[in-house]
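One structure coming up, written as structure tokens, with questions to follow.
Here the complex is missing one protein chain, while the rest keep their positions.
Order of writing sets the chain letters: A and B. Residues in each chain are counted from 1.
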Amino acid sequence: MNSVLLMTTARLLISILLLFAIFLLVRGHNAPGGGFIAGLVVASAVGLYALAFDIRSARSLLRVHPRTIIAVGLLVAVLSALPGMFSGDPFMTGIWVDFSVGGESVKLGTPLLFDLGVFLVVVGMATIALLWLAEEEG
Amino acid sequence: MEVVLIFLVGGMFSAGFYLLLQRRLAQLIVGLGLLTNATNLLVFTVARLSREGAPLIRTGSDQLPESVSDPTPQALVLTAIVIGFGVLAFFITLAYRAYKQIGSDNLEQMVSTDLLDADDDPDDELQGELQSGAAD
Partner (left out) sequence: MSLLIVTPIVAPLLAALAGVAFRERPVVQRLISLAGPLSMLGSGLALLVIVDSDGIQATNLGDWPAPFGIVLVADLFSAFMLLMAGIVSLAALLYSFATLRERNIRFGHYSVVNLMLVGVSGAFLTGDMFNLFVWFELMLIASFVLLALGGGRRRIEGAVKYVAINLLSSAFFLSGAGLLYASTGTLNMADLSVKIAQVDNQGLVTTIAMFFVISFGLKSAAFPMFFWLPASYHTPSIDVTALFSGLLTKVGVYALIRTFTLVFANDVDFTHTLIMVLAGFTMVVGVIGAIAQYDYRRLLSFHIVSQIGYMLMGLSIFTPAAIAGAILFMAHNILVKTSLFLVGGLIAQFSGTESLNRLGDMYRSKPMIAALFAVAALSLAGLPPSSGFISKLALVRAGIEAEAYVITGISLFVSLLTLYSMIKIWNSVFWRPAPQDAAGPVTEKPGGARLALMLSPALLLIGLSVVFGFVAQPVFELATAAAESLIEPSAYVDAVLGETS
């Protein structure tokens, strides 16, 4: 496909989609959102890019093979489950650290790390399926 | 509201099973998709539907207020949707490959696995595997 209109809006939309994905990922712990849905948003951004330009450049947009993204995501998720064990708690126990940013208390913890892992796995999975099917069609 | 959803679930299940009994790969995919989502909806309905607010136990009480919906099945459904999505995506890619390989989406033609003697099958991949072996 070669539509100037789509190409121009795609650039704009993709940056908004990626920002929105980060927003969804971070708010996920206490509000609707989270790693899964954020991953799908990123994958749809990649899909949009593939639609507007071509599949090859969509692949290079990711820099690494989606398979690597899945592996890194799984690794992050597993690692996030381990810290609890060092303090003698069972596997996957959440550890939280309190920060104070401009008077607001911000909590960061291993569940967020786990969500980041989920996010990466979903990005990898969804782009593999999407791009593979798109390649078969084209 | 629950009653409506219960009938919807029933309808989706029957439509799904009807499609499973058809002969085409595409109908099989849609049928399985309907079944998966009918199941998700069933578990979701189990939680009771209500917009009363968050399921929090009030101070001084040791159980949930009557009118809120149970959060557990909703969490389960979330997981089930993710899994169902992944498996269905895999099945669609697989079905597409099957379609290209066989050149037809008629399930009646997928009988090469049912031969009594596999050597009757002209394109057998066992041969290739035995010949190549591990190279190192």
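Criterion: a contact is a pair of C-beta atoms (placed from the backbone, for glycine too) under 8 Å apart; a residue touches a chain by one contact, two chains touch by 3 or more.
Fair warning: this is a prediction, and the values are worked out from it, not measured in the lab.
Colleague: Among A:L13, A:A71 or A:L133, choose the residue that contacts the chain missing from this document, as touch is defined above.
Modeller: Among A:L13, A:A71 or A:L133, only A:A71 touches the chain that is not shown.
Colleague: Determine and list the chain B residues touching the chain excluded from the picture.
Modeller: These residues touch the chain not displayed: 20, 25, 28, 32, 35-36, 38-40, 42-43, 46, 72-73, 76, 79-80, 83-84, 86-88, 90-91, 94-95, 97-98, 101-102, 110, 112-119, 121, 123-127, 129-136.
Colleague: Given the full complex, what residues of chain A touch the hidden partner chain?
Modeller: With respect to the unshown chain, the touching residues of chain A are 67-68, 70-71, 74-75, 78, 81, 84-85, 89-94.
The rule is simple: only the chains that are shown with their structure count from here on.
Colleague: Mind listing the chain A positions that touch chain B in their complex?
Modeller: 36, 125-126, 129, 132-133, 136
Colleague: Chain A touches which residues of chain B in the complex?
Modeller: That would be residues 82, 86, 89-90, 92-93, 96, 100 of chain B.
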